[in-house]
Structures are given as C-alpha cells and as structure tokens.
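Below you'll find the structure I mean.
Here the complex is missing one protein chain, while the rest keep their positions.
Right after this comes subunit A.
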Amino acid sequence: MTVKPVKNHLISTKWRFAIWCLLFSSVVIYGVNLWQSGAKVQSDILAMLPHLQQDELTHNALQQVENRLANQVYIAIVSSQKDTAINAAKTLINQLKQDPQQAFSQVTSASDSNINELGKWYFDHRFKLLTADQQDALASKQLDGLIAKAQQQLYSAFGFANSQMINQDPLLLFSDNMLALTASSSLQQEQGILFNQQANQTAAIVIAKGAQSAFNPNAQQQQLAALNHAFAAMAGSDVQILKAGALFHAQAATESAKQEITFIGGLSLIGVIILVWLGFRTLMPLHLALLTLSSGFVLALVATLSLFNELHLLTLVFGTSLIGIAIDYSFHFYCEKLSQPQHDAYQVLDDILPAMTLALVTSSLAFIGIGFTPFPGMQQVAIFCATGLLGAYITLVLAFPLLANKPLKPSSALNWAQYYLHFVAKLSAKPTINKIIFYVIGLVIFAGLLQLQHNDDIRHLQQSPQQITDEENQLRQWLSGGTDNQFILVSADTEIALLEALHQLTPTLAQAVNQGELTHFFSLASLLPSLSQQQKNYQLQGLIYQQNLPHIIDQLGLNDDSGLLNQSLQSAYLQAQPANLTPDALLALADTALKDLWLTPNNNGIVGAIVLLTGINNLDGLTTRINHTQLNDAKVKLVDKVGDISHLMGQYRQFTLVLLLGVLVIASVLFCFKYPLKLALAVIGVPTLAIMLTLSSLGLLGSPFSLFHALALILVLGIGIDYSLFFAEAKHTSTGVMMAIFMSATSTLLAFGLLAFSHTNAIHFFGLTLLLGIGYTFLLAPFITLITRKTH
C-alpha cells in the first residue's frame, strides 16, 4: 500500500485533479441517470427488518394475516349522541370516497357479506346441524322435550316460529343452532355503519384501505391529506376522532427521521465549522473538508442506489454520521501540514498516506462487517459508509495536492495538543496514579460487565410516540379487542382432516382462555361442525324424520290431512344426505376477512387454517400449550413473527460479537507483521479496552445490550484502530496527530454521538454506544505515543 504514493509522484498535481474531476463527473452523471430511471428514497421501516426463513405455508399465512391489517386505517368517531357519530361517519366515508386522488381504494364500515344468503345456506343444511343439547336429547331418544320446546315457540308472538318454518323444520331445531353458531360481540350496525356503545358514548367505526403502502412517502402524504380533508368536513359536529393504523406510525417515523436528519446533520455541521475555525483560524480547510464530504457522499449515494435501486431513509440518518469519519482525512492532512509547515501538500500526503490507507481498510472492514447482518437497511448503511469513505479517500489523494497547497498560518491549537501529550506522559510517569487508574478501570469493567443485560425484542427498538400508541389502545377498546400479531396455524393434508383438527384444537384453546392465557380466539370451527359430526347429526335426526314424524305432526297439531307434509319432510331429509357443510361453500358466501383464515393448498397439497388470537396475556404459556398439543393427521404451531425476528436479532447479536473478536484477531496478526510486538499489542489494545469500557458503561447505564449496540461496537473498533494507527505511524512528532485525533474524535462525537438523542431506539442505541466508545478511544489512544517514543 505504501508503494502507491511513490508511483503517484509521477503524475503531476494537475493531472491528478483532472482524473478526479473526470471520475466524479461521471459518477454524478451516472447517479442522475439512476435517479431518473426510478430510484427512490424508501422510508418503509419494515424494509429494514430481517428476512425470516419459513416454510411456504407459514409464509403464506403470515402474508394473509399481514395483508388483513396492512395499509388499513381504522377510525372511530366518538360522540355522546349516536346519530351524531353515525352521521359523521357517513360524511367521512363520502369524503374519503370522493377524494380526487383516490388515496384509499376501499372505505367501509359494516361488512359487505350477504346475511340472508348465509342464513339460507345454513338452513339448507339444517339436517347436518345439532346443538349439544339436541344431540343429547336425540341420542337418548327423548323427543317429548323437543316437542314441548317447539310448542312453546309456536305460542310466542315474539318468536320467529311461523308456518313457513314449521313446515320445513317441525321441531324448530334450527334457531338454537343459529344461536350456538353465534359469537359474542358488542359491535352493532346501523345504516351501514358499524358502531359500538360504551358508557353512554357511541363510537362509529370506519375502515379505509390505502391504495398504496402507507410507507410510501407519496401515498402517505396523499392518504393524510385525504383524511385531514375529510376530518375538516366533519369539523362542525361535536365528535372526538380516534385513529389507528400503520399510516400514523409511518408518518411519525418519517417525520422524526426528517427532523433528526436536520437536527443531527445541522448540529454536527455547525459543530465542525466551529471546530475548524478554532483549530486552524481559517475556514480554508473547511472548504476542502466539505469537498471531501460531498464527494464521499455523492459516491456513497450513487453506489447505494446502483446496488439497491433505493435509498432507505434510515441509511441517510446513519449516513450523516459519515461526516464524522470522512472529515478525519482532511483534518489529518491539515494537522500534519500545520505541524510540518515546510512541506508542500505532496509531501504531507506522503507522510500520512500509509496510516490513511490502513485506516481506510480497517474502517471499510468494520463497515462490511455490519453488512453481514440480515437487515437490508443495515446492508445499505454498510455500503453507503464504505463507499463514502472511499470517495473521501480518493478526493484526498487526487484533489488535495493541487487544492490544498496554500500554506497555513501557525495556530495555537498545536500547542494545546502538545500540552495534552505532555500531560499524558507525566501522568504515566507516576506509578501510583497508573496503578490507581488501572484498578479503577478494572473495577469499572468488572462491575459493568456483571450488570450488562441483553434485550432482543424488536418492539423495544421502534417506539412510536406515546400519543399514537395511546390513541390506538383507546380505539382497540372500541373495536372490542384487537387481533394480536401472533396466530395459530393448523395444517393438514386434506380439508376434512383440517376441519377435524380445528375442532380438536378448540377445547385446548378454551382451556387456555379459562386459565387466562388469552381472552378470545376465533377459528372456522365455530362456524362449521366437522364432517364426522355432521354425519352423526344427520343420523340422529333420523329419529325425527324416519321414525317419529307422524307422531310429531300429530303432537304439534300440524295441518297434514293429505300426508303431503310428512312426505315432503321425509324426502327433504333423504335428499339432504350427500350435501355437507364445507369450508369452500362457507367461504364463498363469507366476506374476505373470513376467507383469509383458510389457506389454499400449496404445491405439496397441504391446506392450512389460521386461528386468530386476541388479548394474549401469557405468550410463553400458550406457546408451550400449543407445542404440546397433538392433533390427529394435522400439525399445529403458534406463529409469532415478532418473536422469531427478535430471536434472530439475538442470534445476530452474538454473531456480531464473534465477528468483532475475529476482526480483532486478524488485525493483531496483521499489525504483528508490521510493528514490533509491543506496539502491535498497544494498537489493538486501545480499541479493545475502549470496547470493554463501553460494554461496562452500558451495563452501568442499564441500557440492555442489543444488536444495534453490537453494530456500533464494530464501528468503535474500526475508528479506534484508526486512531491508534495514526499515533503509531506518526514518524516525527505526535502533536499533529494528537490535534488531528482530537479534531476527528470531536467531529465524530458530534456526528455519531448526537445519534444518542434520536427518538428511534435503534438509532439511539447505536449513537450511545459510539458516544461512549469513541470517547474512551480518544482518551486511551494518546498513550500509544509513550510506546512509540520509546521505540523510536
């Protein structure tokens, strides 16, 4: 690597600059071209989540469940007057439907399925339906009770017994069956509007399905505009509006990401300007630093876009941190120039290039390490930062010799650096202080590491503003319980076996409800008896239609002098024998929400059914219960995507720590060849100690260790090695290096450290770790001069 600058001497500074200009203009042209051919900024938080490995059926099930909820906006209009709420909901629906941009493809309240058709379908299959009580009565051949019950219904003016009904169902068994098929809920419906009443308040519920993903920035804006416009139309009425949906989370995420880019980027830029002015008393280095940064940024942007065809908004947030490292190069250059005023830009470059190249390689290695994580977003960050650094490096090598040749005024900053190094030297000369520091560090590390805990739950990572979560919880109450993210997937080879399995599972889940593990569950079993049960029910009803029909007709006083009724009932019974209640027929009549619970056979011919769960209180208990459930000819499992991803995050956290260890080992081997053993160990020891201190500080701060902490540690290692390398490579004097390290550490802290103030937990963890890690590295790195002095 050190051969390169010698070669470069052959090319004149002007030629170098020409090459640089050519290179970057072509990169810019390529980038513009990419942008016009449809590259986009992606702000979908979900795109950052890792891909899970699943079997096909589970994958389909997850997709169906996610599609149910995806892009849906739920709105509750709460008012003390029912009419007010319903009218406001009607206005809202009309407004949303009339939206010129058609932001929502579907705006509904009450469901669209045809109740009459469904009722008729069940009635047509009445010979296959019996309630448990009816089964008992027929099995024990106790017809009298059933006849008495029918008679009672006939007398009631408030019942539904009428001539049409008794002529087809003389014992009026159907009504009880319908009641048994019914689930409880407090939701009601009027004038096509779904609503719920609680404590004298009425909430009308409107569901709008976005035409495009809520995470698409344009669609997001359109949908919000449509909603706001519609809300404005309701402004006159005295209603409270509650809303929930991914849209509002996405909006909050986009807004906070935008704010943070402005805030963190702005603050770090201002900080860096002040820093440069204080250090060099001229803003000339800043111009060149900006050039380095912008060329690095452009290269990073184009490289990311060409590889991923989109730029994640989170990449940009992390990317602002690139400032911190890229600017190091120009700082290093200027500090060296300041301390060697007699050298021209060429010679300065020669002096620092070996350290710079090594630094580039190690930093890039660290970033590429981040790229090994399963997060598409983090892979982008890795590519973005690595290419950004390369861009900055190329600019330094090619453009600086021509542009930065102007001599600098002497600055007092070098003296401060000198003082600091003297202080370090003095400090280390006193063995008692050394010992004390040594023990304190040891104690801190020991105590901190003991305290360190880890948490891989991804719900912990993304936190929407409290207000949105509160509103969502309020809305959930009105919706009489929200569907949880977890669900149960039952799969079998045939639909018959699957339905049977769902019925087998029902008692298990009912027991789970009894034990408080969850509040409610819903499966198709509650709407369909199993095939064997249907056949049993049919046989039981033979007692009515084949053995006792004349008796029943007589007892009830049915008008059948001609015997036609007897005949028609018997033939209806016989004709009904082959037709069963099947899931397909039910789903054809039901609305889409129900259809999503049945998975069509996949390539292996396996069918699946989803059991929806509501209000899980004890996920572990439920998972154990489901795992211990054995079904005949069917498999059952609890699908918990959030849990699975969290588990995966845990695995990658460990993987990252191993990676960290690996990089450390490789770096020590490399440095052992280049430097004397003692120096090599020091170069590696500084970042290692910094990492240990960071870990223990995190433990003391009570920040649970996660993948994002681990990722930041890789950066700490990369930057830490940079710092110690600069010191180790400093040939003549360390003051220039000390100043450069001070400036770059400060700028890095300004850029990365500020991420600690992010509201997104993932970014906050990343920033906090870097803040600590870079801080410790900065304090520790100067001690390397003690070793270099002795060796030189």
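We take it that contacts are C-beta pairs under 8 Å (C-beta built on N, C-alpha and C of every residue); 3 or more make two chains touch, one makes a residue touch a chain; residues count from 1.
Methods note: contacts and distances are computed from a predicted model.
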The complex has one chain missing from view, so what does its UniProt entry call it, picking from "Simple sugar transport system substrate-binding protein", "Outer membrane lipoprotein carrier protein LolA", "Acetyl-CoA carboxylase biotin carboxylase subunit" or "Transketolase"? "Outer membrane lipoprotein carrier protein LolA"
Sole contact to the chain not displayed, among A:G119, A:G563 or A:P601: A:G119
Tell me which of A:I19, A:M178, A:L619 or A:L681 is the one touching the absent chain. A:M178
Across A:I166, A:I691 or A:I741, the one contacting the chain not displayed is A:I166
Please identify, in ascending order, the residues of subunit A that touch the omitted chain? 74, 110-111, 113, 115-116, 118-119, 122, 152, 154-164, 166-167, 175, 178-179, 181-192, 194, 197-200, 205, 479-483, 520, 522, 524, 526-527, 556-559, 590-591, 593-594, 597, 612, 614
